[in-house]
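Omission of a single protein chain aside, the complex is shown with its protein chains in their original locations.
Order as written gives the chain letters A, B, C, D and E; numbering starts at 1 within each chain.
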């Protein structure tokens, strides 16, 4: 079902890169020449976007065909051929950059996510993303996070009640905010409240929320909160989590660590396309 | 003229975040409440996207109004209020994440670009971006690069002839590739050729190209190439340029340094929105 | 924030009705004539779509203005003027049918919903809609249901886990299905399971689901299930609920009654537009 | 040629139902599982939308295949398997509701229309729809009306001149309105005038219109009008026609009975999808 | 109501011309400079597209304002200032070509149409366009034809029955084709049949069609046909009509002359934009 949902962004991407035409390729290469091309990993990485990369080329020419021994989520080594393709030479030259731009960014997120997941091995904690994604890429980036081994937090403002500081300010108190949420929300959604100190943790507990998010609290605070909550509800920590700090956070016994950096600070990994002679 | 061109991506972004509704805000906050909100820099950064951030909120409600002492390209300090807004409370709560996602990513690119530009001060060299941009964001990311103080390389496959390794392979030789390009290109476009060694530099020179791109060559090679070319045509270097290596490259006397990292590896800078009591 | 989200459907509707032009109005009426028009209820009804009806006319001419003493959710009598408008005569003649088509359908749903809600007064039960909505109208019809006084069930396949008969068939058992759901779902979503007999109720309870939906069970079965579940989890009944049966169902003590008919069988209520002399 | 024209609404419908993903199905069912599914009529009904239902599934996966002994317009019995499908299990679970929402609504209109048509058997009268359709569904609903055995009135404001009460008010008189219409209309379009009493019938006749629509007149009035018109022009009746009144109206000798209820008050008929073990 | 319907084509046009940016204007002109500009007729012409030209500029900046003593349909002289505008200098430089491309093409059609209309003065004949329009421009070009003083033939395949040679071939005979049309068409549409000789004229008359189109017949044939038809039905001639032949055709007494050249062979008239110092 991938094709249906990715089509809009792939077309937008090809339109912005090709515009009225690839003047170099159209000027230099006969339209009917056939070729084989490979995409190669230039560093160790976790693959994400194999299907998407193929869809870029098949959007240009549906007759392009592909072979690969890998699937999304596989860790590959530097030098591994991750995709081999046969088709029109022009299609490879024109689609190369767009295909790689998708593939490198998504694999970059999967690779970076995998590093966070590795650091939390042995702890029963969920690593999740946030809504700090690239506008237009929400679904794709959350997919890459999942491929990297972490879980998804809510997808948008519609699939979970998350009462944040500004909501609490607007309602006057946590209690009032939760009261309103309980009355208006659908019966399939849980309530999560963002808190910044132990007083607020207590108020949230008193209101029987489903999840408490400890926002930007330090380790001491988190430990006290975990003790106070004592498994009555789920505990999430969030705010400035790094590869350095994630294991310490996991060790506190929280249930969920949400990390904006997975999507807003992952760099693209290095890949290239080569023509086979 | 910004509004016309950004509208499509802003709507896509709001649709993916809001979906059928912001269940938290709609459940907790009366529709008619007015508020004031500020966006604050949480680290030193170069602003990019001030207008875009405003357009996110005005897409939700055209009556939202804004004040700011800054403009895109300004360097701000940690704690600076970069934008102050008045309007409906719901609009701020619902639009916050999308506005920040645009603003933080573009400012991230501008800030990172500025660092590269600073390193090359005193050299008469152009720092430019590449086509390694986030699909769907080409125009926006190239704008942020310019705001950061660097120049734009071509926007797509249509506004410049760039003969790359795969094109040369397809044509058989640099000479043949340039010959074909000269015959087919429009008279307003220059010809640039990517080379990887001095032999290729010589062949490119013999064919009177307008720009020679030294691709992934080491410092020794670059120095020799610059001497060989001797200002007869423009020289560009590309490939794995980092904040560590950029000054050395500038010192070789090349005319242009193009850097994929400006767009594919910039992290989002930290900003937040706060409601004024 | 209505305008942003409704725009696409309003334009689709105007395009399909106007096509290349309203040949009658353009042939008979001068473009500059001004007029006043009223929309009148031709039967008692609950209003839903007041803003939407206005947006149809302002899409044709942003200068059209409106006055109304009512708001969505108000019950009006036969003969009540529900909206009074001033603007170009052509705009009223051309937009009339499309505005009324929206307004009558949404008010029809709100009116029908209100009847169900009235029947369950005095019982602490939630009446909700389902996903049996008109394709393209999900958000609007769920809005009308809310205006009518009922609650919304999930909006789509993304904001709630609902394990239905076909899912259970696919997994082999309720236990296996719930186990998989628990492992893969986001932490902000609850799990609801559809059951058809008491054995399945027991299996669902054993798996600690959040909500049990009794699908198409008769009154005896429902009563037994409610006794068995004994407030440990929420109970929903669904399947063929009518104005005749809804009070009896509410009396069983279930928490939620979901009713497809609210959206798939509501008829449009009668309204008309008249020009003021 | 169906696929081309339905695509936009099908995609809108799938996007609104699936959003970022079918969390239940994706969590519970392996992507490669194959299945067979049937759609079953749960009451006697006239089929409309067989192709459309298939297109919903093939939009998700073009490899889905179908068998059916029926075609649109066929009357089926309770329990009849109206469509049998083979393909990916996930596709059936995810597409079920959207496919049924289209199929049940269109078949509902066709079934309801057929009842009106049956009541007028033996009379040489045309039963037609109106422009009182669901916004966005004009073409589909008019198709279902035709499948049900009735005829289509004009599709929009562009394929027929229909001078209604508000137009007459705007022009001052029927005569003036018809004069203007005759001068401006294309030569392939007829002129129909809406009247409410015998005086207006006479004025319309004097102006040689092609069709006279008797709007909301009672039986006595209609009979007098039919006698007066005496087959010189076509006569249409409209306004509040029900299954109870339609035969009486047909017996008056009018040529056309147009019925808004065919589209604005038809309920969805009952169908369900079942997986074959 | 112009803005709503033209928006899509105006945006498409601006996107294809501006792409990622007007590099000349953005490089040379400060964004805040104000200016006044005029559009001047460089030859005598009939104006069509005054509003559209303005919409191009207001799409770029809604604050642009305009003055003109003219309206569409006015004949202007060489040197006449047809539109004066105030706004941002950048907006004029960037929008100039697109605005003129619309304005010159539509005025070209209106001017050419006016010449045909002049030649038929004194005859009671309708000059009309055909469906031979530029794809994507149907509505605009038919508007220009009307502004030029001629009438519109049907807008598309949906607002008139026109039985052409290939339809007759498919049905076997004119009689069979008309029989089928009468049975299936809506009651607001007339039937026109295309014929090529007198035998076919007779067959068409026998079948009581509403209009007979004489396709590519010579003057002798047309005269005989007009005599034969003798005002019983409307007569249209079509096929290769030129400015040279149109008056002779009008003199034959036909009712309608349809001319593909109005839209498919009109040249753009000459206009230019100048900045006021």
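Here is the rule we use: a contact is a pair of C-beta atoms (placed from the backbone, for glycine too) under 8 Å apart; a residue touches a chain by one contact, two chains touch by 3 or more.
Nothing here was measured: the structure is a model prediction, and the numbers come from that model.
Visitor: Among E:18, E:82 or E:217, which residue is in contact with the omitted chain in the full complex?
Guide: If we include the chain that is not displayed, E:18 is the one touching it.
Visitor: Identify the residue among B:90, B:105 or B:153 that touches the chain left out of the display.
Guide: Touches the omitted chain: B:153.
Visitor: Touch as defined at the start, partner being the missing chain; which of E:57, E:92, E:116 or E:143 qualifies?
Guide: In the full complex, the listed residue that touches the missing chain is E:92.
Visitor: Contacts of chain D with the missing chain: which residues?
Guide: Touch set of chain D with respect to the missing chain: 1, 4-5, 138-139, 142, 155-156, 158-159.
Visitor: What is the set of chain A residues that contact the non-displayed chain in the whole complex?
Guide: Against the missing chain, chain A presents residues 11, 14, 18-21, 59-61, 90-91, 94.
Visitor: Tell me where the left-out chain touches chain B, residue by residue.
Guide: Residues 126, 128, 151-155, 158-162, 186-190, 192, 210-211, 234, 236, 255-256 of chain B touch the chain absent from view.
Note that only the chains that are shown with their structure count from here on.
Visitor: With centres defined as the mean of C-alpha atoms, identify the chain lying farthest from chain A.
Guide: E
Visitor: Between B-C and C-D, which chain pair shares more contacting C-beta pairs?
Guide: It is C-D, judged by the count of C-beta pairs in contact.
Visitor: Express in whole angstrom the distance between the two chain centres, defined as the mean CA positions of chain A and chain E.
Guide: Chain A and chain E have C-alpha centres separated by 52 Å.
Visitor: Where in chain D do residues touch at least two different other chains?
Guide: In chain D, 16, 18-21, 94, 155, 158-162, 186, 189 touch at least two other chains.
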